[in-house]
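The complex is shown incomplete by one protein chain, all other protein chains being positioned as in the whole.
In order of appearance the chains are A and B, and numbering begins at 1 in each one.
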Amino acid sequence: MLEIKHTLCPSCSVGCGINVVSYNGEVVGTNSYKRHPINEGKNCLNGRNSIDMYKNKLKNAKISNSDVDFEKAIDEVSNILKSNEPEKISVICSGNNSIEEVNKIKEFADSNGYNIGFYADNFVNIAGDVASYDEVENASNIILIGDILYENPLLGRKIVHAKDNGANVYSFVENASVTANISNEVCGSLDDVLDKIEDSSLVIYNHVESSDDLDKINDITVKNNSKLLAVFSKCNSKGTANIITPSSKEEMVDLLNNSDVLLVFRDDIKSEIDFDYGKIKNIISFTPCSNSTSDVSQIVIPISSWLENDGSFVNAMGLTQEFKAVIDSDDLSEIEVIEKIQDKL
Amino acid sequence: MTYVLAKSKNSEIHEAGECGGAVTSIFKYLLDENLVDGVLTLSPGDDIYDGVPTFIADSEDLISTAGSYHCAPTMFGDLIQKYLSDKKIAVAVKPCDMRSIDELIKRHKINPENIYTVGLNCGGTVSPITGRKMIDLFYEIDPDDVVSEEIDKGQFIVELKDGSKKGVKIHDLEQEGYGRRNNCQRCDIKIPRKANIACGNWGASEGWTFVEINDEKGEELIKGAQKAGLLETKSPSQDAIDARSKVEGIMIKLSKKTQDAIYDKVNAMEEWNRCIRCYACRDVCPICWCHENCEINKSYFDESQIPPKPIAFQGIRLSHMSFSCIDCGQCDDVCPMDIPVSLIFDKLQKKYSNRTGYIAGVSDDIKPPLYSPAKEEL
Partner (left out) sequence: MSEDLKIVGLLCNWCCYGGADTAGTARMQYPPNVRIIRVMCSGRINPSMIFKAFEEGADGVFVGGCHIGDCHYDAGNYKWSRRAKIVQDIIEEFGIEKDRFRFEWISASEGEKFQKTMDEFYKTLQKLGPLTLE
């Protein structure tokens, strides 16, 4: 029958709520969750499309791109893990995992002596205080780095509120954009926009070119007694970063260079880190639906999507929010899959 | 047109429901007699500010849905159209829900044979987050201590656990940007007369629901529930009838005042420059049902920039359905950029109705006039 249940949106780190509509046990649509304090029922296109992850779910495990029995694939994974040196095995964790899943992945990697890598948009080191969304709405001077309004609209909305309350908004964005439209001034370079910082400002970024730029932003923000808000591209990057130290792009490449076996958990590392993935002997992807990394993986293990699990995400401002499964599932969760593999080692 | 006062004869429902639980009893009658597959209504989610659309197939579960929600600006028209069009259902509708259902019936997306509509008179709804904020600010009450809310005599009244009540004039709340949603402040359809029956407390004595029976199906509903021993009825006095139309009249007058004050501002709207072209306004619109083939997504419009030029983006939808805009305000509610989208749609429907007399979801025309093959100019 028709059911509407609350969950969280997994498409970026803002932490919006969303209602998911199911009919006779199948996910059929989304609906607005107006009681949610962060987005008040508003969702961007990515958010409303997030249920496609469920609709496009992998039906079978795959070895070398052909469907295989799930148990056989698990056996194959454990064989590969047993036949390689632990220091040549790397686990890639992701901000797409819930806190509970990250804990399990870390425990799995640590107990077996595997390397662990976690990439969070190259936001390696975030110094200083993190601003809350309420502080964004009440800020008087806001510095934007990246097209926040378009890419993270439900945070962008808070910036619009600040602007309506009289805040000055300065931005560094590449193209003419909605972010530019609400800015008092669009600056031509990172340095120019950082010049606009004054005491008790707020710096919000969702894209930074290099670690040097990030250091620059951190320094200026701390010096000016201002607050930062890093908006990650994934729903639980912040929560994951509390458990696993994020690596820079360069560190990730080093890790990949040093890996014969790569276990990728709910991530699409290939779309983020430029690397010749053909050099890695075995790539094993654990994912609910296919992506560019699973396309180059030797083994693909299907896991259930966030819609089928309970868990919690930490959003960009550091708020932990819990979510409940909106639908029953026959598929194994990521945690169950890890336990299954661990049992065979 | 007949009026009756009704209340539940079932003590449990009488307790739980608002104004004597007549609506819940009618649903129980429909489910118990197998006249419907289910009832679409609201049940509380996170708290009393969170009304979640719920489909109830067993009358035992009805009790959890009893009561009223002024902080649940939901929309049933599109839910029925998308997911329940093949079911026989009963649904509790605000005037805007009813108007959306009517427009969808005109578009052959809902079969009127399959649906019982129990109307709820509506003075307007409040967004849940706004509601909580204003209770905190104007009432100095912890929103979590509130057990129920109601709108009566121009006040938004909250009731606490200990039974005490506190009210603030809606006018004062709205002056400060709180209170009812903007579209509700403009809405001039307060009684859903297209529904089989329209229920409410206006003109009713304590513990009774004032029911306006709008058609034969409505008549059957009341008689059936009576026969099944679930409903008790009596005739309202002329004073009660007058009191009810007085409340309606005052509300409509207030809305017209708001309309006059706000419509002139439409052509100066600057908010379009933050449109991110996310289609949320279209996707939520209960009148827009042909998403698969929407002209906005045709290649000759899809490739325009962000923000899109409003004449090309909103213009398309305005020309397709603004004459059928029911002013439900869902597009405002879901816009990530807080653009007051509904304002221009509502204004254009008013322009259209001034010219043609067609009021969306209210007029009896078989089709919205724009689709008509008739040889007539406007």
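As a working rule, contacts are C-beta pairs under 8 Å (C-beta built on N, C-alpha and C of every residue); 3 or more make two chains touch, one makes a residue touch a chain.
Fair warning: this is a prediction, and the values are worked out from it, not measured in the lab.
> Wait, the hidden chain, what does it touch out of the ones we have here?
Result for the missing chain's touching partners among shown chains: B.
> Mind listing the chain B residues that contact the chain we can't see here?
266-267, 272-273, 295, 300-301, 304, 309-312, 314-316, 318-319, 322-323, 344, 347-348, 351-352, 355, 369-370, 373-378
By definition in this document, only the chains that are shown with their structure count from here on.
> What whole-Å value do you get for the distance between chain A and chain B if each is reduced to the mean of its CA atoms?
Computed value for the inter-centroid distance: 38 Å.
> Per the contact definition, I'd like the list of chain A residues that touch chain B in the complex.
1-6, 19, 21, 23, 28-29, 31-32, 34-35, 37, 39-45, 48, 149-150, 153-154, 156-157, 160-161, 176-178, 181-182
> Could you pull out which chain B residues touch chain A in their complex?
Going by the criterion above, the answer is residues 38, 40, 45-47, 49-50, 52-55, 57, 72-73, 79, 82-84, 127-129, 273-276, 278-280, 283-284, 305-307, 330, 333-338.
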